[in-house]
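Just one protein chain is left out here, and the rest sit where they should.
Showing chain A:
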Amino acid sequence: MINSLFLINPSGEMFLEKHWKSVVSRSVCDYFLEAKEKALEPEDVPPVIHTPHHYLISIYRDKLFFLSVIQTEVPPLFVIEFLHRVAEMIQDYFGECSETVVKDHMVMVYELLEEMLDNGFPLATESNVLKEMIRPPTILRSVVNTLTGTSNVGDTLLTGQLSTIPWRRAGVRYTNNEAYFDVVEEIDAILDQSGTTVFAEIQGVVEACVKLSGMPDLTLSFMNPRLLDDVSFHPCVRYKLWESERVLSFIPPDGNFTLMTYHVNAQNLVAIPVYVKQSISFFECGSDGRLDVTVGPKQTMGKTVEGVMVTVHLPKTILSINLTATQGSYTYDNGTKLLVWDIGKLNPQKLPNLRGSLSLQAGAPKPEENPSLNIDLKIQQLAISGLKVNRLDMFGEKYKPFKGVKYITKAGKFQVRT
(Lines give C-alpha, C1' and ligand atoms only; values in the text may rest on other atoms or scores of the structure.)
Protein backbone atom coordinates (compact mmCIF):
# COMPACT_ATOMS: atom_id res chain seq x y z
CA MET A 1 0.00 0.00 0.00
CA ILE A 2 1.77 3.14 1.17
CA ASN A 3 5.44 2.85 0.41
CA SER A 4 6.97 6.04 1.71
CA LEU A 5 6.06 9.38 3.14
CA PHE A 6 7.83 12.67 2.62
CA LEU A 7 7.09 15.91 4.42
CA ILE A 8 7.87 18.86 2.21
CA ASN A 9 7.72 22.54 3.05
CA PRO A 10 6.41 25.14 0.61
CA SER A 11 9.89 25.98 -0.59
CA GLY A 12 10.40 22.38 -1.67
CA GLU A 13 12.66 21.10 1.11
CA MET A 14 12.05 17.51 2.18
CA PHE A 15 12.62 17.60 5.88
CA LEU A 16 11.32 14.20 6.93
CA GLU A 17 11.08 10.89 5.18
CA LYS A 18 9.81 7.52 6.30
CA HIS A 19 9.80 4.28 4.37
CA TRP A 20 7.64 1.31 5.26
CA LYS A 21 8.94 -0.98 2.59
CA SER A 22 12.18 -0.76 0.63
CA VAL A 23 13.68 2.68 0.53
CA VAL A 24 12.52 4.86 -2.35
CA SER A 25 14.99 7.47 -3.50
CA ARG A 26 13.88 10.99 -2.79
CA SER A 27 14.44 11.88 -6.41
CA VAL A 28 10.93 10.57 -6.96
CA CYS A 29 9.71 13.83 -5.49
CA ASP A 30 11.08 15.73 -8.47
CA TYR A 31 7.91 14.99 -10.39
CA PHE A 32 5.97 16.49 -7.56
CA LEU A 33 8.19 19.54 -7.27
CA GLU A 34 7.76 20.09 -10.98
CA ALA A 35 3.98 20.05 -10.62
CA LYS A 36 4.31 22.37 -7.66
CA GLU A 37 6.29 24.83 -9.75
CA LYS A 38 3.59 24.81 -12.39
CA ALA A 39 0.75 25.47 -9.97
CA LEU A 40 -0.03 29.06 -9.12
CA GLU A 41 -1.07 28.30 -5.57
CA PRO A 42 0.02 25.34 -3.44
CA GLU A 43 -3.66 24.32 -3.30
CA ASP A 44 -3.67 23.83 -7.05
CA VAL A 45 -1.14 21.00 -7.06
CA PRO A 46 -3.02 17.94 -8.29
CA PRO A 47 -3.43 15.45 -5.42
CA VAL A 48 -2.61 12.45 -7.57
CA ILE A 49 0.42 12.46 -9.86
CA HIS A 50 1.34 9.65 -12.17
CA THR A 51 5.07 9.03 -12.73
CA PRO A 52 6.62 6.21 -14.76
CA HIS A 53 7.19 3.90 -11.79
CA HIS A 54 5.34 5.38 -8.88
CA TYR A 55 2.15 7.17 -8.06
CA LEU A 56 2.41 10.21 -5.85
CA ILE A 57 -0.55 11.12 -3.68
CA SER A 58 -0.21 14.30 -1.70
CA ILE A 59 -2.19 16.58 0.52
CA TYR A 60 -1.48 20.19 1.35
CA ARG A 61 -2.35 21.15 4.85
CA ASP A 62 -1.13 23.62 7.43
CA LYS A 63 1.43 24.93 4.95
CA LEU A 64 2.98 21.51 4.57
CA PHE A 65 2.87 18.93 1.82
CA PHE A 66 2.41 15.34 2.91
CA LEU A 67 3.53 13.29 -0.04
CA SER A 68 3.12 9.53 -0.17
CA VAL A 69 4.66 7.23 -2.70
CA ILE A 70 2.56 4.34 -3.97
CA GLN A 71 3.61 1.50 -6.20
CA THR A 72 0.46 -0.48 -6.79
CA GLU A 73 -3.25 0.07 -7.12
CA VAL A 74 -4.86 1.38 -3.96
CA PRO A 75 -7.99 3.50 -3.48
CA PRO A 76 -6.60 7.06 -3.54
CA LEU A 77 -8.97 8.13 -0.79
CA PHE A 78 -7.52 5.47 1.45
CA VAL A 79 -4.16 7.23 1.22
CA ILE A 80 -5.57 10.74 1.40
CA GLU A 81 -7.61 9.90 4.45
CA PHE A 82 -4.57 8.37 6.09
CA LEU A 83 -2.38 11.39 5.36
CA HIS A 84 -4.95 13.62 6.98
CA ARG A 85 -4.92 11.35 9.99
CA VAL A 86 -1.16 11.81 10.21
CA ALA A 87 -1.59 15.57 10.18
CA GLU A 88 -4.32 15.34 12.80
CA MET A 89 -2.14 13.10 14.92
CA ILE A 90 0.73 15.63 14.86
CA GLN A 91 -1.72 18.37 15.74
CA ASP A 92 -3.10 16.26 18.55
CA TYR A 93 0.30 15.44 20.01
CA PHE A 94 2.10 18.74 19.73
CA GLY A 95 -0.71 21.29 19.64
CA GLU A 96 -0.08 22.37 16.09
CA CYS A 97 1.08 20.89 12.83
CA SER A 98 3.92 22.88 11.40
CA GLU A 99 7.42 22.49 10.08
CA THR A 100 9.07 23.69 13.28
CA VAL A 101 7.03 21.37 15.46
CA VAL A 102 7.89 18.36 13.34
CA LYS A 103 11.57 19.30 13.28
CA ASP A 104 11.59 19.72 17.04
CA HIS A 105 10.03 16.33 17.65
CA MET A 106 11.60 14.47 14.78
CA VAL A 107 12.21 11.23 16.66
CA MET A 108 8.78 11.08 18.18
CA VAL A 109 7.06 11.77 14.88
CA TYR A 110 9.16 9.08 13.29
CA GLU A 111 8.23 6.59 16.00
CA LEU A 112 4.56 7.48 15.63
CA LEU A 113 4.72 6.90 11.90
CA GLU A 114 6.34 3.56 12.60
CA GLU A 115 3.41 2.57 14.77
CA MET A 116 0.73 3.86 12.46
CA LEU A 117 1.58 1.66 9.50
CA ASP A 118 2.90 -1.85 9.14
CA ASN A 119 4.17 -2.67 5.69
CA GLY A 120 2.17 0.26 4.43
CA PHE A 121 -1.14 -0.86 5.91
CA PRO A 122 -2.65 1.14 8.78
CA LEU A 123 -2.11 -0.55 12.11
CA ALA A 124 -2.94 1.93 14.87
CA THR A 125 -4.56 5.18 13.90
CA GLU A 126 -6.70 5.78 16.98
CA SER A 127 -5.27 8.59 19.02
CA ASN A 128 -6.14 6.83 22.28
CA VAL A 129 -4.14 3.77 21.31
CA LEU A 130 -1.17 5.75 20.05
CA LYS A 131 -1.05 7.84 23.18
CA GLU A 132 -0.72 4.74 25.26
CA MET A 133 2.23 3.55 23.24
CA ILE A 134 3.98 6.87 22.89
CA ARG A 135 3.01 9.47 25.42
CA PRO A 136 2.59 13.00 24.18
CA PRO A 137 5.08 15.49 25.56
CA THR A 138 4.05 17.86 28.32
CA ILE A 139 6.25 20.42 29.98
CA LEU A 140 6.06 18.60 33.30
CA ARG A 141 6.93 15.29 31.75
CA SER A 142 9.88 16.61 29.81
CA VAL A 143 11.33 18.05 33.03
CA VAL A 144 10.77 14.79 34.86
CA ASN A 145 12.27 12.84 31.99
CA THR A 146 15.34 14.99 32.01
CA LEU A 147 15.86 14.54 35.71
CA THR A 148 15.06 10.88 36.02
CA GLY A 149 16.10 9.62 32.63
CA THR A 150 12.72 8.02 31.95
CA SER A 151 11.12 8.34 28.59
CA ASN A 152 7.95 8.97 26.71
CA VAL A 153 7.54 5.44 25.53
CA GLY A 154 4.77 3.69 27.40
CA ASP A 155 6.28 1.01 29.56
CA THR A 156 3.06 -0.77 30.30
CA LEU A 157 1.95 -2.85 27.39
CA LEU A 158 -1.26 -1.55 26.11
CA THR A 159 -4.44 -3.46 25.66
CA GLY A 160 -6.56 -0.95 23.80
CA GLN A 161 -5.63 -2.30 20.43
CA LEU A 162 -6.73 -5.72 21.50
CA SER A 163 -10.16 -4.94 22.83
CA THR A 164 -13.40 -4.69 20.95
CA ILE A 165 -13.47 -0.94 21.59
CA PRO A 166 -10.12 0.14 20.25
CA TRP A 167 -10.92 3.80 20.68
CA ARG A 168 -11.01 3.71 24.47
CA ARG A 169 -8.31 2.66 26.87
CA ALA A 170 -9.11 0.84 30.07
CA GLY A 171 -8.67 2.25 33.55
CA VAL A 172 -9.49 5.88 32.91
CA ARG A 173 -9.83 7.84 36.15
CA TYR A 174 -10.90 11.41 36.73
CA THR A 175 -11.67 13.26 39.93
CA ASN A 176 -14.12 15.51 38.11
CA ASN A 177 -16.24 13.60 35.70
CA GLU A 178 -17.52 15.82 32.95
CA ALA A 179 -18.92 15.57 29.46
CA TYR A 180 -19.23 18.59 27.18
CA PHE A 181 -20.82 18.69 23.78
CA ASP A 182 -20.48 21.54 21.31
CA VAL A 183 -23.05 21.73 18.56
CA VAL A 184 -21.34 23.77 15.86
CA GLU A 185 -23.25 24.71 12.74
CA GLU A 186 -21.83 26.30 9.65
CA ILE A 187 -23.76 28.12 6.99
CA ASP A 188 -22.52 27.60 3.47
CA ALA A 189 -24.03 30.13 1.16
CA ILE A 190 -23.60 31.93 -2.11
CA LEU A 191 -25.45 35.25 -2.42
CA ASP A 192 -25.62 37.12 -5.68
CA GLN A 193 -25.24 40.85 -6.34
CA SER A 194 -28.78 41.66 -5.35
CA GLY A 195 -28.51 39.76 -2.11
CA THR A 196 -30.74 36.86 -3.09
CA THR A 197 -29.60 33.43 -2.06
CA VAL A 198 -28.18 31.34 -4.91
CA PHE A 199 -27.41 28.46 -2.65
CA ALA A 200 -27.44 27.89 1.09
CA GLU A 201 -27.19 24.92 3.37
CA ILE A 202 -26.32 24.12 6.95
CA GLN A 203 -23.71 21.63 7.98
CA GLY A 204 -23.29 20.76 11.59
CA VAL A 205 -20.91 18.89 13.76
CA VAL A 206 -21.14 17.68 17.34
CA GLU A 207 -17.76 17.93 19.00
CA ALA A 208 -17.37 16.22 22.32
CA CYS A 209 -14.99 16.56 25.19
CA VAL A 210 -15.64 13.63 27.47
CA LYS A 211 -13.64 13.10 30.62
CA LEU A 212 -15.38 10.26 32.40
CA SER A 213 -13.95 7.47 34.53
CA GLY A 214 -14.35 3.82 33.75
CA MET A 215 -16.43 2.56 30.85
CA PRO A 216 -19.41 4.90 30.60
CA ASP A 217 -22.11 4.10 28.09
CA LEU A 218 -23.74 7.34 26.95
CA THR A 219 -27.00 8.05 25.20
CA LEU A 220 -27.57 11.44 23.66
CA SER A 221 -30.95 12.36 22.24
CA PHE A 222 -32.21 15.34 20.31
CA MET A 223 -35.49 17.23 20.61
CA ASN A 224 -35.86 17.36 16.85
CA PRO A 225 -33.77 14.66 15.21
CA ARG A 226 -35.94 14.96 12.12
CA LEU A 227 -33.98 18.01 11.09
CA LEU A 228 -30.98 15.84 10.40
CA ASP A 229 -30.90 14.70 6.84
CA ASP A 230 -27.57 13.01 6.43
CA VAL A 231 -25.20 12.02 9.18
CA SER A 232 -21.85 10.42 9.68
CA PHE A 233 -20.57 9.05 12.95
CA HIS A 234 -17.49 8.30 14.93
CA PRO A 235 -17.08 4.51 14.89
CA CYS A 236 -18.20 4.34 18.53
CA VAL A 237 -21.81 5.23 17.70
CA ARG A 238 -24.20 2.32 17.40
CA TYR A 239 -25.72 2.76 14.02
CA LYS A 240 -28.59 0.32 14.53
CA LEU A 241 -29.95 2.34 17.44
CA TRP A 242 -29.74 5.52 15.45
CA GLU A 243 -31.68 3.88 12.65
CA SER A 244 -34.42 2.61 14.89
CA GLU A 245 -34.70 5.20 17.65
CA ARG A 246 -32.80 8.26 16.46
CA VAL A 247 -30.62 8.42 19.54
CA LEU A 248 -26.85 8.40 19.72
CA SER A 249 -25.70 5.55 21.89
CA PHE A 250 -21.97 5.11 22.37
CA ILE A 251 -19.05 4.32 24.62
CA PRO A 252 -17.00 7.47 24.09
CA PRO A 253 -13.27 7.72 23.44
CA ASP A 254 -11.39 9.49 26.18
CA GLY A 255 -10.87 13.19 25.58
CA ASN A 256 -11.78 15.27 22.54
CA PHE A 257 -13.39 13.77 19.49
CA THR A 258 -15.92 14.46 16.78
CA LEU A 259 -19.05 12.54 17.62
CA MET A 260 -21.03 13.19 14.48
CA THR A 261 -21.36 15.47 11.52
CA TYR A 262 -24.69 16.18 9.92
CA HIS A 263 -26.40 17.95 7.13
CA VAL A 264 -29.68 19.70 7.74
CA ASN A 265 -32.66 18.78 5.67
CA ALA A 266 -32.61 20.69 2.43
CA GLN A 267 -36.31 21.49 2.63
CA ASN A 268 -35.84 23.81 5.56
CA LEU A 269 -35.16 27.36 4.57
CA VAL A 270 -31.82 28.53 5.74
CA ALA A 271 -31.83 31.73 7.77
CA ILE A 272 -29.12 34.06 6.55
CA PRO A 273 -27.97 36.04 9.59
CA VAL A 274 -26.46 39.04 7.81
CA TYR A 275 -27.00 41.07 4.71
CA VAL A 276 -24.32 42.84 2.73
CA LYS A 277 -24.84 45.98 0.71
CA GLN A 278 -21.96 46.52 -1.59
CA SER A 279 -20.94 48.40 -4.61
CA ILE A 280 -17.59 48.00 -6.24
CA SER A 281 -17.15 49.87 -9.46
CA PHE A 282 -14.31 50.79 -11.76
CA PHE A 283 -14.51 53.73 -14.03
CA GLU A 284 -14.19 52.98 -17.68
CA CYS A 285 -11.81 55.83 -18.28
CA GLY A 286 -9.19 56.85 -15.80
CA SER A 287 -7.57 54.37 -13.51
CA ASP A 288 -9.56 54.10 -10.39
CA GLY A 289 -12.66 52.75 -8.83
CA ARG A 290 -14.80 52.87 -5.73
CA LEU A 291 -15.62 50.38 -3.06
CA ASP A 292 -18.49 50.69 -0.61
CA VAL A 293 -19.52 47.81 1.64
CA THR A 294 -22.07 47.79 4.46
CA VAL A 295 -22.89 44.80 6.62
CA GLY A 296 -26.06 44.53 8.70
CA PRO A 297 -27.87 41.88 10.73
CA LYS A 298 -30.77 40.03 9.11
CA GLN A 299 -32.24 36.87 10.64
CA THR A 300 -30.32 36.53 13.88
CA MET A 301 -32.99 35.05 16.17
CA GLY A 302 -32.39 37.86 18.62
CA LYS A 303 -28.74 37.06 19.16
CA THR A 304 -25.73 39.25 18.53
CA VAL A 305 -23.56 38.52 15.54
CA GLU A 306 -19.91 38.55 16.49
CA GLY A 307 -16.55 38.14 14.90
CA VAL A 308 -17.71 39.48 11.57
CA MET A 309 -14.92 39.63 9.04
CA VAL A 310 -14.99 40.41 5.33
CA THR A 311 -12.23 39.07 3.11
CA VAL A 312 -11.79 40.24 -0.49
CA HIS A 313 -9.29 39.08 -3.09
CA LEU A 314 -8.88 42.29 -5.09
CA PRO A 315 -7.98 42.08 -8.76
CA LYS A 316 -4.30 41.76 -9.61
CA THR A 317 -4.26 45.11 -11.36
CA ILE A 318 -5.00 47.14 -8.23
CA LEU A 319 -2.14 49.44 -7.37
CA SER A 320 -3.24 50.86 -4.06
CA ILE A 321 -6.33 51.43 -2.00
CA ASN A 322 -7.51 54.20 0.24
CA LEU A 323 -10.43 53.21 2.45
CA THR A 324 -12.03 54.22 5.71
CA ALA A 325 -13.97 51.94 8.01
CA THR A 326 -16.60 53.25 10.40
CA GLN A 327 -16.09 50.24 12.64
CA GLY A 328 -13.24 47.82 13.11
CA SER A 329 -10.07 47.97 11.10
CA TYR A 330 -8.91 46.71 7.76
CA THR A 331 -5.60 45.34 6.56
CA TYR A 332 -4.44 45.12 3.01
CA ASP A 333 -1.52 43.14 1.67
CA ASN A 334 -0.38 44.58 -1.60
CA GLY A 335 1.56 41.45 -2.48
CA THR A 336 -1.36 39.05 -2.38
CA LYS A 337 -4.00 41.78 -2.98
CA LEU A 338 -5.88 40.49 0.02
CA LEU A 339 -8.16 42.92 1.84
CA VAL A 340 -9.36 41.85 5.28
CA TRP A 341 -11.86 43.96 7.16
CA ASP A 342 -12.25 42.87 10.76
CA ILE A 343 -15.53 44.28 12.03
CA GLY A 344 -16.19 42.48 15.28
CA LYS A 345 -19.65 42.75 16.82
CA LEU A 346 -22.54 43.92 14.66
CA ASN A 347 -24.43 46.83 16.09
CA PRO A 348 -27.90 47.08 14.51
CA GLN A 349 -28.17 50.77 15.40
CA LYS A 350 -24.97 51.78 13.70
CA LEU A 351 -24.13 49.65 10.71
CA PRO A 352 -20.44 49.24 9.90
CA ASN A 353 -19.35 50.59 6.57
CA LEU A 354 -16.15 50.50 4.57
CA ARG A 355 -15.71 52.88 1.70
CA GLY A 356 -13.02 54.55 -0.29
CA SER A 357 -11.22 54.52 -3.59
CA LEU A 358 -9.19 51.92 -5.41
CA SER A 359 -6.52 52.89 -7.88
CA LEU A 360 -5.46 50.67 -10.73
CA GLN A 361 -2.09 50.35 -12.34
CA ALA A 362 -1.68 52.91 -15.05
CA GLY A 363 -2.86 51.62 -18.39
CA ALA A 364 -4.33 48.42 -17.00
CA PRO A 365 -7.77 47.58 -18.36
CA LYS A 366 -10.80 47.71 -16.14
CA PRO A 367 -11.20 44.37 -14.33
CA GLU A 368 -13.70 42.06 -15.93
CA GLU A 369 -15.31 40.82 -12.80
CA ASN A 370 -15.75 42.34 -9.40
CA PRO A 371 -14.13 40.36 -6.61
CA SER A 372 -16.45 38.34 -4.41
CA LEU A 373 -16.64 38.90 -0.66
CA ASN A 374 -16.07 36.11 1.79
CA ILE A 375 -17.85 36.64 5.07
CA ASP A 376 -16.92 35.22 8.43
CA LEU A 377 -19.17 35.44 11.46
CA LYS A 378 -20.06 33.78 14.71
CA ILE A 379 -23.24 33.61 16.80
CA GLN A 380 -22.98 32.20 20.30
CA GLN A 381 -25.71 30.14 21.95
CA LEU A 382 -27.58 29.46 18.74
CA ALA A 383 -27.79 26.56 16.36
CA ILE A 384 -29.22 28.23 13.31
CA SER A 385 -31.09 25.11 12.20
CA GLY A 386 -32.93 24.99 15.55
CA LEU A 387 -31.42 21.66 16.54
CA LYS A 388 -31.58 21.05 20.27
CA VAL A 389 -30.07 18.38 22.44
CA ASN A 390 -32.75 16.80 24.59
CA ARG A 391 -30.83 14.85 27.19
CA LEU A 392 -27.73 12.87 27.94
CA ASP A 393 -27.92 9.69 29.97
CA MET A 394 -25.11 7.61 31.28
CA PHE A 395 -25.16 3.91 32.03
CA GLY A 396 -22.52 1.55 33.24
CA GLU A 397 -21.00 3.79 35.88
CA LYS A 398 -22.32 4.94 39.23
CA TYR A 399 -21.06 8.49 39.64
CA LYS A 400 -22.94 11.58 38.47
CA PRO A 401 -21.14 13.37 35.68
CA PHE A 402 -21.28 17.07 34.99
CA LYS A 403 -22.89 17.63 31.61
CA GLY A 404 -22.90 20.65 29.33
CA VAL A 405 -24.04 21.56 25.83
CA LYS A 406 -22.96 24.62 23.87
CA TYR A 407 -24.31 25.89 20.57
CA ILE A 408 -22.41 27.98 18.07
CA THR A 409 -23.25 29.11 14.57
CA LYS A 410 -20.51 30.10 12.19
CA ALA A 411 -20.17 31.04 8.58
CA GLY A 412 -18.73 28.25 6.51
CA LYS A 413 -18.08 29.03 2.90
CA PHE A 414 -20.14 32.17 2.87
CA GLN A 415 -19.63 34.08 -0.31
CA VAL A 416 -21.22 37.21 -1.71
CA ARG A 417 -20.84 37.72 -5.45
CA THR A 418 -20.54 41.27 -6.63
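In the analysis below, a residue touches a chain if its C-beta (ideal position, glycine included) is under 8 Å from a C-beta of that chain, and two chains touch if they have at least 3 such contacts; residues count from 1.
By our rule, contacts and distances are computed from a predicted model.
Novice: Which one, "Dynein light chain Tctex-type 1", "Myotubularin", "AP-3 complex subunit beta" or "Transport inhibitor response 1-like protein", is the UniProt name for the chain you do not see?
Specialist: Cross-referencing UniProt, the chain left out corresponds to "AP-3 complex subunit beta".
Novice: Please give every residue of chain A in contact with the chain that is not shown.
Specialist: 1, 14-19, 21-23, 26, 39-41, 43-44, 46-48, 50, 55, 57-61, 70-78, 80-84, 103-104, 106-107, 109-111, 114, 118-119, 121-123, 125, 145-146, 149, 151-153, 155, 157-158, 161-164, 166, 188, 190, 192, 198-199, 201, 203, 229-235, 239-240, 243, 258, 261, 263, 313, 315-316, 365, 367-369, 371-372, 374, 413, 415, 417
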